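Working notes, structure below.
Of the protein chains in this complex, all but one are displayed in their positions.
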Amino acid sequence: MRLAFSALVGLAALTDAAIAQDLQSFDAIERGRYLAVLADCAPCHTAPGGQPFAGGLVLQTPFGNLATPNITPDRETGIGNWTDDEFVAALHDGRGRAGTRLYPAMPYPAYTKMTRDDVLDLRAYLATVTPVRNQVIANQLPFPLNIRLAMLFWNWLNFAPGGYEPNPQKSAEWNRGAYIVEGAAHCGTCHTPKTVLGGDKNDAPFSGATLQGWFAPSITANPRSGIGNWSKDDLVQYLKTGANDWTLAFGPMAEAVSHSTSKMIDGDIAAIAAYLKDSGAALATAEPAALAPDDKAMRAGAAIYKDSCAACHRDSGDGEANLFPRLSGSALVQSGDPTTLLRVVLQGSRAVSTSSRPTAPAMPAFDWRLDDAQVAAVLTYIRNNWGNAAPPISVGPVASERASLAMSP
Amino acid sequence: MARSISPALRISRRSLLASTAAIFLTSATSVRSLTISQGMPWGPDAARPPVPVRPGPWMFFTADEASMIEAAVDRLIPPDDRGPGGKEAGCAVFIDRQLAGPYGRGDGLYMKPPFMPGAATQGYQLPDAPAARYRAGLKALAGYVNSAFPGKSFRELSPQDQDKVLAGLDAGTVALDGTNAAEFFALLLQNTQEGFFADPVYGGNRNMAGWRLIGFPGARYDYRDWVERHNEPYPLPPVGIMGRSDWTIRE
Partner (left out) sequence: MPRKLPPKDVVIIGLGWTGSILGYELAKAGLDVVAIERGPWRDTATDFPPAYIQDELRYAVRLDLFLRPDQETLTFRNNVGEPALPIRSFVSFLPGNGVGGAGVHWNGQTWRFLPTDFRVRSQLEERYGKDALPADMTIQDWPVSYDELEPYYDRFEKLCGTSGKAGNIRGKKHAGGNPFEGWRSAEYPTPPLKQAYGPALFAEAARKTGHSPFPQPASNLSEAYVNPLGLKLGQCTYCGFCERFGCGNYSKASPQTCVLPALLRFPNFTAQTESEVTRINLDSTGKRATGVSYVDVSGEEWEQPASIVLVCAYALFNVRMLLLSGIGMPYDAQTGQGVVGRNYAYQTTSSVGVILKDKVLNPFIATGAHGMIIDDYNGDNFDHHGLGFVGGGYMGMGQPNSRPIQTRPVPAGTPKWGAQWKKATAETFNRAMSLSTHGSCYSYRDCFLDLDPTYKDRLGRPLMRMTFDFHDNELKMSAYLTDRLADIARALDPVEIATSPRKGPYTLNAYQTTHNTGGTVMGADPATSVLNRYCQSWDVHNVFVPGGASVFPQNHGYNPTDTVGALAYWTADAIKDRYLKNPGPLA
């Protein structure tokens, strides 16, 4: 690998002059603009109220805080001075300027799958955005994690660089979908479970993970825990408009839809859907037994549900398409990790607004109305009614989620 | 009037990812209004629910005033075999807490002078907010009872005598010093009935006694399945904003 890398560097040096930036290559710039949508660069590299791509957004990782760098073409504080190869190395190898290592909050383990041409087109586009002078101290991790050399070990354990290898047994559409999902759109960064060190668990891709206080549900083809019950069109509708007959995008996914997926071309959305509907073995998990309706928690939960939830989500749990998520048959409702469920019930949540579905309905907060036992009971009820089956929720997780939300800035 | 920071302002500081709506506190120096553009403000955990009344010492009434009010509400809504009366239902507590808060103070009313008596059609024209009216009315009532029933307080009168006094206030035949008796009685009656039928979160309607009396299901929000079930009694028990006993798991 090391040999290949230095060979690559050498090659790049020879061709650098030849591949000097063509400032009038409108095609490349337009392709790059679209790739920035696929890779969803702007929301991370733009601080709230800040200039686009000028960095400074603080990400709260499990290891501490990182601030996103300035990727405008400013020569002193941005990447205006970077060569093409340096830019490629950042996305492909997790290397910053002068060989510094990036933290995988920058999802280079996914971006490594992008072709060099795509990365260079992205570079061409970023060279056209307004340069902004904004010095960002990216590394805010606590000692000893702030020693980037540590990434050497992490990369050795968790990172396999290299472009996407098409699967000849699958269609072109499937491969395009795989290229996007595993690469630019870096879905696994949120949806693939992580090891203790924060690397991907490669044996359970897309089967759900908790990040920044949200549980990103499984998007595998498992019908109970994943999106196996969704049709291809359901998935297309969700990515394109933020809503489908099952649910609406909310939480961090709302942002992914509004800035990225809703702006993808129809062919790419269809490709993503084709891939996700047919990606990897649906992990065989033992079917849990649903709690009986006369269980004490179920009875209390049923009363709470009737009085507090049914006016929107209906007695049948079917909700209303594009307005109130369906709870019956919902993977998120039955997920092993209840973080998102707890968060939504306690603090409320708002769905994404897109141009085709602008409403952005919101679920109100219930933390003032329901105590920990009541939250546990109503969640246990929705997880085990209407044919749903999932382990009950106990008071402990509710209490700790409440406490951790209270401590958020 | 003090206003808490809108929850919309909290979101732009807490969000981990760029907010979808641009919300500016325009100019740190002076403008404190919201300029809203390109998205609608929203923040998590932004509820403004009522603050539940907790049992405890009187917050507005003196002990003597409270004893008059408790006796009065129990005559206005007497206990019987249909259910609790005003006192057990918490009407006095309700009134006490209301008078201690913005309602008692008359917050939001137009209180600029000149105050002039008007025609009946022109509405209430005195500068006294409800809290002041109760202070004056109860003082005058105590004075009246003391002179009409020497040595006895209102609480000590027999129920029949209490009823006579209240009926006299209502009819205006009992005169109160410095206070219009009929208007004071009307206010007391209105607040008592509010307390009996308002959500229990405000301290009255304890155990939803008022709602159970008449068969009102309370803070329910979905009757779709019952609209066309004509002439059938609605079967579910009442529920308040803070829930009902069935919400709690009983071991």
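Which chain is which? They are A and B, in the order written, and residues in each are numbered from 1.
Going forward, a residue touches a chain if its C-beta (ideal position, glycine included) is under 8 Å from a C-beta of that chain, and two chains touch if they have at least 3 such contacts.
Every value quoted in this text rests on a predicted model; they were computed, and no experiment measured them.
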Options B:Gly151, B:Gly178 or B:Gly215, residue touching the unrepresented chain: B:Gly215
Given B:Arg54, B:Lys112 or B:Arg250, the one touching the chain that is not displayed: B:Lys112
Sole contact to the chain not displayed, among A:Gly208, A:Pro361 or A:Pro397: A:Pro361
Where the unshown chain meets chain B, residue by residue: 3, 6-8, 21, 30-43, 46-50, 75-78, 80, 82, 103, 107-112, 114, 116, 118-125, 163, 166, 170, 189, 192-194, 197-199, 201-202, 210-211, 213-224, 226-228, 230-234, 241
Sites on chain A contacted by the missing partner chain, in the whole complex: 308, 311-312, 320-324, 348, 350, 353, 355-366, 369
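By definition in this document, only the chains that are shown with their structure count from here on.
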Between chain B and chain A, distance of the C-alpha-averaged centres to the nearest whole Å: 48
Residues on chain A engaged by chain B in the complex (per definition of touch): 42-44, 46-49, 57-60, 212, 252, 254-255, 258, 296-297, 299-300, 303-304, 306-307, 310-311, 315, 346-350, 352-353, 360, 362, 364-365, 367-370, 373-374, 377, 405, 408-409
For the chain B and chain A complex, residues of the former touching the latter: 12-20, 22, 24, 39-40, 42, 44-47, 49, 219-222, 225, 236, 239, 241-244, 246-251
